[in-house]
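Sending over a structure as C-alpha cells; questions will come in a sec.
Entry: chain A
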Amino acid sequence: MFKKILFATSATEASDHAARVAFNMAGTLGATLNIFHVLGVPTRGFSQVVLDVKTKEEVAVDGEYISWVEEEIKNYYANQLANCANCSIKASVGVPHREILRQAREIEPDLIVLGGTTGSEEDSVYKASTGSTLQRVAKASPCPILAVNRPAASFWGGLSNIVFGTDFSKASDKAFEFAFKMATSLNGELHIFHALDITPKNMGMSMPQDEIDHKIREAYKMIRSKYISKMKDFKNYSMNVWEGIPYVEIVKYTREKQADLIIMAHNSRKLDADGPKIGSNMEQVIMRANCPVISVNR
Partner candidate 1 sequence: MPEGIFCNKKPIETQEELTALLGDTSGTQYYKEMKELDIDTKLLWTTIQNTCKSRIRTWLEICAHCGMCADSCFLYLVNDRDPKQVPAYKIQSTLGEIVKRKGNVDNEFMRMAMETAWAKCTCCNRCGIYCPHGIDVGIMFGYLRGLLYQQGFVPWELKIGAGMHRVYRAQMDVSEEEFVETFQWMVEENEEEYPGLTVPVDVENADIMYTVNAREVKHYPEDLAEAAILFHAAGENWTITSKGWEQTSLAMFAGDWAACKMQVENVYAAMERLKPKRMVGTECGHAHRATVVEGPYWAGRQDGRPPVECIHYIEWLAEALREGKLKIDPERRIKVPVTLQDSCNYVRNHGLREVAREILSYIVEPGYYREMSPNREHNFCCGGGGGFNGIGLFRPQRNKGLITKRDQILATGAELVIAPCHNCWDAIRDLEEEFEIGIKWSFLKPLVVSMLELPDHMKPEE
Partner candidate 2 sequence: MYEFITGFMFWLALGVCLIGMAVRTILYFKGLRWNLDRVAYRAYPARGFKGAIRSIYKWILPFGTHGWRKQPFMAVLFFSFHIGAVFVPLFLLAHNLFLKEKLGFSLITINGGVADFLSWLVIITLILIILRRLALPEVRILTNWYDYLIILISAAPFITGLLARYEVGNYSFWLLAHIISGEILLFAIPFTKLSHIFLFFASRAQLGMDYGIKRGGLRGTVMDW
C-alpha cells in the first residue's frame, strides 16, 4: 500500500514523534523512506544566504554545507537508520512547504509524513506565505499526508484500527476510498464516523433536539448509501454519528474505539491567514488526537 514514504523533518525533537511513526511504518510495510529536511529559508533578497531554521543564523549555503547538514541528520537518526534498509536523506533550501511539495513531485511518494517545525511559525521568515506549512502541504499534496502532533500519538501499535471521519464532501469520498483500501489491504477494522456540527456559529443559536435527531438519522442514511454500499463483503466495520464540535467528537470517538489511525479529508481550500492559531478542523484533530492523522485531499 505504501511503497514510498517521504518524511519531511526538522531533524529536531519537534519531529521525534513523527520520526517514530515514519520509521515504524517504513519498517513494517517494507517501504522506502526518503528523509527530507529543509535546512534554511532564503533571506537577504537575491543572495544565496539562507536563515538556518535550527540555529536562526544566516548561513551561506553551498554543496558542502548541505552535505554537512545531511551528515548531521544521519547522526541524529543513527539508531533508526541502523534498522532501516531503504532510507535516503536529502537536505535542501527554500520555503518549507514549497520544497516539500517539490520533493514530492520529484519522487512521487505514496505518503508524506510531516514532522513538526522548529520554533514558531510566527517567525517572519514564514509569514511570507499564508497558512502553516501543514495547511499548505495538505492543500496541494499529490498524495495523502500523515501528521502526528502529540508525542503520545506516536506510541502506536499498528495500522489496523482505523477511524474515518467524514463530512460527506467530495474530498471525503476520496478519503473514504483511501481508508477503505487501507483497511482491506491491512486487514483491519474501519470505523466510519460523522460529527454533526452543532456549534452555534454553524447552526444558528441552538438546535432543537428533534432536529438533531433527524439530522443524525439522515447522516446514517448517507453513510450507508455513500460508503457501506461500496464495501461489498467487508464486514469489519462500524459506523457512528455524534453531535457536538466536530474535532472534539472525532477525538473522543477515536479514544473510545482505541483506534490507531484517523483518516479524514482536507477540505479547506482557503488558507488561514492567521496560520496555525485558529486552523482548520483537521489541524485541530491533529493537535488533539492520540494517534496519527492522515489527511487526504484528492
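The rule we apply is simple: contacts are C-beta pairs under 8 Å (C-beta built on N, C-alpha and C of every residue); 3 or more make two chains touch, one makes a residue touch a chain; residues count from 1.
Candidate selection criterion: all candidates are chains of the complex that A comes from, given by their letters.
Everything numeric here is computed off the predicted structure, so don't read it as measured data.
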Using the definition of touch given at the top, pick which of 1 or 2 touches chain A in this complex. 1
Touching residues of chain A toward candidate 1 in the complex: what are they? 42-49, 58, 60, 62-65, 94-95, 98, 101, 105, 123-125, 127-130, 140, 170, 269-270, 298
